[in-house]
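As you look at this complex, bear in mind that one protein chain is not there, while each of the others sits in place.
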Amino acid sequence: MNFTLSTLIQQIINGLSLGSVYALIAVGYSLVYSILLFSNFAHGGFLVVGGYACYFLLTQWGFNTAVSMAGALAASGLTAVLTERLAYKPIRERTSITLYLLIASMGVNIVIENLFVITVGGRIRALPQSTFPTGVFELGGGVTVSASDILSLVVAAIFLVLLQLFLTRTRWGLAIRAAACDLRTAGLMGVNVTFLIGLVFFVAGLLAAVGGIFLSVRYSLYPQLGSITTKAFIAAVIGGLGSLPGAVLGSLILGLAEMLTAGFVSSQMRDLVVYSLLVLILLVRPAGFFGRTASEKI
Amino acid sequence: MENKIVLELVNVNMRFGGVLALDDVSFQVEEGSLTGIIGPNGAGKTTVFNIISGVYSPTSGSVRFCGRDITSLRAFRINRLGIARTFQNLRLFVRSSALENVMTAAQNRCRDERPAEGYFYSFLESALHMGRWGTVERKLRQTAMELLDRVGLADRADQAAGTLPYGMQRRLEIARALALGPKLLMLDEPAAGMNPEEVFALNDLITGIHRDFSLTTLVIEHHMDLIMRICPRIVCLNFGAKIAEGTKDDIQNNPEVLAAYLGGDSAEDGEAV
Partner (left out) sequence: MKKSLFINAGIIALSLGLALCPLGGYQEGIVILLCINCVAAMGVSILTGFTGIFTLGHAAYMALGAYTTAILTVRYGVHWFPALLAGGLIAILVAWLIGVPTLRLTGDYYAIASIGLGEAIRLILENWQSFTRGARGFPGIDPYTTRGSSVAVFAVLTILMFNLLDSRLGRELRASRDDGVAASLLGFNTPRSRMKALLLSAFYCGIAGGLLGGYMCFIQPSMFDMMKSTELTAVVVFGGLGSMTGTLLGSAAITLIMEYFRDISQYRMLIYGLLLVAIMVFRPEGLLGNREIWDFLPRFAKGRRS
């Protein structure tokens, strides 16, 4: 196998793995958007909470990986619900202007980030080596796959399938999909909207935590880790805001584009490529791949 | 005497997905006429306005205004040629004052697609508040006040448009459209949501404006009686197709019109596009 081809395969694998992590984050963000129609910038904060919760459960309290992950998911989910109750709900009840929610969510993100800076410090941490399998598999021709790449791909797939099952097979999943069409009508039809929104935030937080843990494994853990969610937002926008399949598709495209650029052009160019890709796609499809464009009655 | 044709629709079709909203509609509007467009809910009346004013381009067919093909022009260009309209679902700038609403339109007053004399000043004059800025702003304000007075809203000039009673908002929209100094005025259900006295006053207003400004006017209504009273000439639509056209008497005695109305008289409010 020649060098170019092996790099190509290698970077496709890496790209899919990175894309799957983006997908976890983007889907949560898009889920919230589909219900409340605003960009929740606190999503990055939820991710950081998940990462740190996992880290401390592993290192300080010595729990095993499964328990720590479960704890991290719960912590992140609860943070999300709490954020919704304390910050967003009062705003939602006062006004329908989603811009205010967006600004508040940026505030929450800054608060979470800086709470960690103050309490645990800004230094970069790594999850303990023993947490996740670290082996590297040789696929021949110089193509390697790390166990953590496979794990993140598999776990992301599992969570996305679970989410899909939840949304299509359960009563509350149905209610969420109804609310995504029209929140007010869903409320009039007897859906407990407050509970439903809380549930959506819990699920979004949960997914963010999974993403956060894998990002801490892939890179490392620090309070500003949440800024990576910008990429996931871009992925969701490329896919079409509020569309979950769109978010997954956008994430995979983004992950692949990033890794292929890193492999064939230069690592420094990868973000630039991501942003150009965003603009190019929006040029052709101003509402992303699967976004709804509201047509107005005149 | 043969009057000049101002507006002409030729075989206009409009398709939204699988729905044929307008089916081969053609009609002409003479200069200085007051024409009514009637039809039951969903007949495609507002779609006709949307196509004339450039909100949509028709699927096929053409629209001519003053001898010029305007079918594919963008809305603001069509407006600058001298077509102004109001909206069935009011579209005022609700947070701005009534006066500002009218001034906003007056500043776009055009003559032959160019800014009308005395209603325009440049960016530099805006930034420095020099040159024509002062005189033009005074002129805009004066024009706007005169129009507000014409529609009976002079004492409400400083009130935010969104806080005006419904009937006044409808009249404010008329004043705003007039401020553009149009050659053709299109009123989309100006009487919707008004009580009988208000409708009566509105009749006077519309006929008065038509007379005083000698303005070609097109009015949409689905209340037959109202339009019968003010419009000498009427076009009747049903299910997107023109089923009749003519004078008040022609329409009243047309069996198809009667059938359309007797069949569709149950729902009076709110019409889907």
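Chains: A and B, in written order; residue numbering restarts at 1 for each.
The definition used in the following text is that contacts are C-beta pairs under 8 Å (C-beta built on N, C-alpha and C of every residue); 3 or more make two chains touch, one makes a residue touch a chain.
Values in this document were obtained by computation on a predicted structure and should not be read as measured data.
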Q.
Checking the contacts here: which visible chains does the omitted one touch?
A. A, B
Q. From the list B:Ile5, B:Ala157, B:Ala241 or B:Leu258, which touches the chain that is not on show?
A. B:Ala157
Q.
Just to verify: which one of B:Val25, B:Ile51, B:Met103 or B:Ala192 makes contact with the chain not shown?
A. B:Met103
Q: Can you work out which residue in A:Ile110, A:Ala157 or A:Leu256 touches the chain that's missing from view?
A: A:Ile110
Q: Check each of A:Asn14, A:Ser39, A:Thr79 or A:Thr261 against the chain that is not shown and name the one that touches it.
A: A:Ser39
Q | Sole residue of A:Leu5, A:Ile97, A:Leu139 or A:Cys181 that reaches the chain not shown, by the stated touch rule | A | A:Ile97
Q.
Which parts of subunit B face the unshown chain closely enough to count as touching?
A. 53-55, 74-76, 79-80, 84-85, 87, 91-97, 99-100, 103-105, 107-108, 110, 120-121, 123, 125-129, 133-134, 137-138, 157-158, 176, 180
Q: Would you write out the residues of subunit A that touch the absent chain, in ascending order?
A: 33, 38-39, 87, 90-91, 94-95, 97, 99-104, 106-111, 113-115, 117-118, 227, 230, 233-234, 237, 241, 268-269, 271-272, 274-276, 278-279, 282-283, 286-288, 291, 296, 298
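Here is the rule we go by: only the chains that are shown with their structure count from here on.
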Q) Which bits of subunit B are touching subunit A when the two form their complex? A) 46, 50, 55, 87, 89, 91, 272-273
Q. Once bound in the complex, which stretches of subunit A touch subunit B?
A. 297-298
